[in-house]
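Apart from one protein chain that is not included, each protein chain of the complex appears where it belongs.
Chain nomenclature is as follows: A and B, assigned in order of appearance, with residue numbering initiated at 1 for each chain independently.
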Amino acid sequence: MVANPHLPVLLDLLGVFAAAVAGAFAGLRKGLDLVGILVIAVASSLGGGMIRDALIGATPVAAIEDWRYFATALGATAVVLLFTSRRLSDSKLKTAMEELRGRSFRYDRIAVVADALTLGLFAVSGTLKALDYHLPVFQAALLGTVTATGGGVMRDVLVNEVPLVLQRELYAVPAFVGGLLFGLMEHNGFVVRGYLASVVAIFLTTAFRLVAVWRDWHAPRPGAVA
Amino acid sequence: MVANPHLPVLLDLLGVFAAAVAGAFAGLRKGLDLVGILVIAVASSLGGGMIRDALIGATPVAAIEDWRYFATALGATAVVLLFTSRRLSDSKLKTAMEELRGRSFRYDRIAVVADALTLGLFAVSGTLKALDYHLPVFQAALLGTVTATGGGVMRDVLVNEVPLVLQRELYAVPAFVGGLLFGLMEHNGFVVRGYLASVVAIFLTTAFRLVAVWRDWHAPRPGAVA
Partner (left out) sequence: MVANPHLPVLLDLLGVFAAAVAGAFAGLRKGLDLVGILVIAVASSLGGGMIRDALIGATPVAAIEDWRYFATALGATAVVLLFTSRRLSDSKLKTAMEELRGRSFRYDRIAVVADALTLGLFAVSGTLKALDYHLPVFQAALLGTVTATGGGVMRDVLVNEVPLVLQRELYAVPAFVGGLLFGLMEHNGFVVRGYLASVVAIFLTTAFRLVAVWRDWHAPRPGAVA
């Protein structure tokens, strides 16, 4: 169904990069050491894809079989560490550490954008891989949602926080909508070699998530329904 | 070994329904919004079966490949929300919310029964599927236990609670006993088309779990042994 065999891997690697950036910031914020930061960046960036591949039987899973996945996660972590350590050395150490662990974490915006990009990239790559495994569009979008949210759930569970996916801002919804949209476009031959559909769906998913955070969109609580 | 190919799916879907009801109540109690409640209901009702299928290599896993799994989880969540929102609107809002998050949660009984039914249904469906994959009875019961407890563990980990399976009331034990009982009956041709063995094992597992909660049965602590 997909004419270009490189597309799923390309989207996956971009997703791994974005997810590792978000994971490394989560580790920095928690005050973890370099190894802890690397572990959380790797687990959260490779976790979603591992779950996806195990669920459809695409084994050995790509994140283990293809060394570029680990290398990308490592590279993204190094970029975050270089970027922040240079910034951190400009100010006094104690203030920097407080800032890092405090509520006013200055890199929060980068982390939120990286997380939203992860959502878009993995929703589409997960849906695409499921379509390649001949799943119908709806089920493919469901697997895309699992792929997109799986790594973030692992990240939040590892650092002992209630996962974002359960909190008030919309998180799983943009992933599912984006995956479904992509699946429908792909299915109806709307695209040439999958690129256009991918770009549109990734952009819309990421934008949907960012607007949801920015405008504080969220689903109603059941109590408010009454 | 199983004459009726519909039985595993039927048991699975009933289990998904019961698990989603228990999951939706856990989400309500935590004060999650509608999407959070749906996410936790879906994750905890489809999670156990996904783990089971990934462990035996039944991929793509049924919970992704067969749209009825997701639809059943969605339906069960909708039923819980309709049922509780109507009740909630009868009383004053603030009281209702306090009640929902408080210790005196009035729907606790329904959630406990739904959770016990989940245990029975998934213990049997997991054992049955493992037997279909030619695992011996003991190992099949082990996989049944993983299936039955897996979703609940995911639910409890997601909402950041110590999983029920580690707490004092018996939880894993009824699942293993029920799975083993079913496996032995099935193996010895005690049944016609699997139905009788299923019903007996599900009933006994669920009853065992409910009596354990009701009578506060639990295993001794090692300290008390001394």
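One rule holds in what follows: a residue touches a chain if its C-beta (ideal position, glycine included) is under 8 Å from a C-beta of that chain, and two chains touch if they have at least 3 such contacts.
Source: prediction; values computed, not measured.
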{"item": "Sole residue of B:117, B:153, B:180 or B:201 that reaches the chain not shown, by the stated touch rule", "value": "B:153"}
{"item": "Options A:19, A:158 or A:212, residue touching the unrepresented chain", "value": "A:158"}
{"item": "Which of A:61, A:128 or A:185 contacts the chain that the document leaves out", "value": "A:61"}
{"item": "Residues in subunit A touching the chain absent from view", "value": "27-28, 30-40, 50, 53-54, 57, 59-61, 64-65, 67, 70, 81, 84-86, 88-89, 93, 96-97, 100, 157-160"}
{"item": "On subunit B, residues whose C-beta touches the chain left out of the figure", "value": "54-57, 130, 133, 135-136, 138-139, 142-143, 146, 153, 157, 160-163, 165-168, 170-173, 218-223, 225-226"}
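Here is the rule we use: only the chains that are shown with their structure count from here on.
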{"item": "Separation of mean Cα positions, subunit B and subunit A [Å, integer]", "value": "29"}
